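Shown here: the complex without one of its protein chains, the others still in place.
Going in written order, the chains are labelled A and B, and every chain counts its residues from 1.
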Amino acid sequence: MANKIFIIVTFIGVPLSVIGTLMHWSSTVLFLIYCLTIVSLASFMGRATESLAIVTGPRIGGLLNATFGNAVELIISIFALKAGLIGVVLASLTGSVLGNLLLVAGLSFFIGGLKFKRQHFNVHDATHNSALLIFAVIVAFVIPEVFTINMNESRSLSLSVGISVILIALYLAALFFKLVTHRGVYQPKVESGAEQQEEEAEWGKGKAITILLAATIAVAYVAENLVHTFEEVGQSFGWSELFIGIIIVAIVGNAAEHASAVIMAYKNKMDVAVEIAVGSTLQIAMFVAPILVLISLLFETKMPLVFSLPEMVSMAVAVLLSISIANDGETNWFEGLTLLGAYVIMGIGFYLL
Amino acid sequence: MANKIFIIVTFIGVPLSVIGTLMHWSSTVLFLIYCLTIVSLASFMGRATESLAIVTGPRIGGLLNATFGNAVELIISIFALKAGLIGVVLASLTGSVLGNLLLVAGLSFFIGGLKFKRQHFNVHDATHNSALLIFAVIVAFVIPEVFTINMNESRSLSLSVGISVILIALYLAALFFKLVTHRGVYQPKVESGAEQQEEEAEWGKGKAITILLAATIAVAYVAENLVHTFEEVGQSFGWSELFIGIIIVAIVGNAAEHASAVIMAYKNKMDVAVEIAVGSTLQIAMFVAPILVLISLLFETKMPLVFSLPEMVSMAVAVLLSISIANDGETNWFEGLTLLGAYVIMGIGFYLL
Partner (left out) sequence: MANKIFIIVTFIGVPLSVIGTLMHWSSTVLFLIYCLTIVSLASFMGRATESLAIVTGPRIGGLLNATFGNAVELIISIFALKAGLIGVVLASLTGSVLGNLLLVAGLSFFIGGLKFKRQHFNVHDATHNSALLIFAVIVAFVIPEVFTINMNESRSLSLSVGISVILIALYLAALFFKLVTHRGVYQPKVESGAEQQEEEAEWGKGKAITILLAATIAVAYVAENLVHTFEEVGQSFGWSELFIGIIIVAIVGNAAEHASAVIMAYKNKMDVAVEIAVGSTLQIAMFVAPILVLISLLFETKMPLVFSLPEMVSMAVAVLLSISIANDGETNWFEGLTLLGAYVIMGIGFYLL
């Protein structure tokens, strides 16, 4: 049913976006149309990527998911970089990290926990992911924050580029570890065969690639226009660029993903729900963020990997909280509520900033 | 025997407090009398609350303990707020957190550990509490610290109020989780029946309520006067308001509780000792602190939830240390000494500040 809605929204939203853009409708209306269109297009991209991943087998599929999983966010960010909106890009990265770790995981744990008293997920994966979260957010993001305080711009950028290269290299190494050298090593043996059998590609290879391409082009068109509405929309609603990036862009870019995590939790498939939330966070922090730093070198305004202090502290604190909640491999409604509480606190903070 | 001493101190201390106040004795003498009187009155309030908790059953009893457990501290703080001593209130909150997490837990682990080689407590509770400690101290206290750096006063207060409401809501949700939806879910099955049978109320319902009311009124009277001695006592001894709040008020407000935690540890009832230390910390951070922020709105000087940097860092660091020590569900004398070492380090720091 959700799929039908997305089809309708897409087939109304895309032409409406084109018409509205050409006719210079009011920014607020366009902003709304663009956002809804992107959310529905993102769901197509997600389904196409998944179909391709199943067709191409677990290794290449894992790689596909790991690189295209946040394609929408990447596309929006590239256009924002091109428009020189570095603050919005850093904010939307922050928003994605917070959104995945606190909002998505929180909703999943909470809604899943309303149905099931205790839900379990693979502890080994949680430990592995905890270390990566600390590496990415607490090491790779905090170090430039502190070291660049008295550094000139060119050195800040050198440091950012160095860290970005290491982040991407380690992200690839993590995929190699998970998909090649240690595939299945930490998984419980039973069921895995049974579960893999039920996975069947929704679309064939050709159809999936066609849809992926078409949706990507459409997203790119809408995203470019979306970026240019930020300033006016911010002024109309009294929102700062920071708030737009952290709350709006992050939610629009990840809405489809968010929904499927919650559905998985409701079906008691916590491994999948956690994998979506944490996996997506790691992808943002270890792949999308550093790629954007490197891409920004091609544009006029370069983006160093230096977040504002509130952004940095929010992310670090969110990582510590989610690790302390996830490290027993068990969840319940109250743990979900705790994560949501943290998200609301930060939301209020960024709104008032 | 301890009870007899408290009776004597109470029946000498209360009239002496009244006489001394009326006759304007020296601040230092009054300060000493007030402190001792409050400590002994607090022990009566504690016993009355516990009796009521047993009589009213586990659910309402748990709620009673959770709200009246730090009543003395709450009363002292309200009078300090009324006198505009925001710095002292924030300091005494800090002192309670540090005192419970480091001093009480440290003494319990150390003294218990001198008698028993290894002591154990419920790991599930420890994990649950760890997440709440991180939520309260590292999220809810750190966020306003960082976000308000460049914020004007009214926005700082809005943020503080928002966070306070969320803290109280989550505290109530935690009680609901513990007492209703997940009662006994994480407890080992055995013994529980046996242990609950041996609990018997010391006082009947009527007597407990009478004593609780009388002691509360007496505490309120003494506390109001105590607050006004701070300035002169500070000057006589060369103590800053900060030091008085962090070390003196915090110890006076929690002395009775502290003693019973150590006694429990000595009896190898580590679950109870840890529950007192950590439970009390959570109550301070998630209930007393936000309630005080909201109450301060009624007074002339409003209190934002913004600690000084040394206070904030000390609390955050104490949380990380105590979590890392507690997360294996086992204690020994050395772990107690480590916590005490941290308390002394911070004590020296606040003394020299």
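By definition in this document, contacts are C-beta pairs under 8 Å (C-beta built on N, C-alpha and C of every residue); 3 or more make two chains touch, one makes a residue touch a chain.
Fair warning: this is a prediction, and the values are worked out from it, not measured in the lab.
Of the candidate positions A:A105, A:L170, A:M264 or A:L352, contact with the hidden chain is made by A:L170. In the full complex, subunit A touches the hidden chain at residues 124, 127, 130-132, 134-135, 138-140, 142-144, 146-147, 149, 151, 155, 158-159, 162-163, 166, 169-170, 173-174, 177, 181-182, 185, 323.
Interface residues of subunit B facing the missing partner chain: 117-118, 309-310, 313-314, 317-318, 320-321, 324-325, 327-328, 332-335, 337-338, 341-342, 344-346, 348-350, 352-353.
The criterion applied here is as follows: only the chains that are shown with their structure count from here on.
Separating the centre of subunit A from that of subunit B, both taken as means of CA atoms, is a distance of 40 Å.
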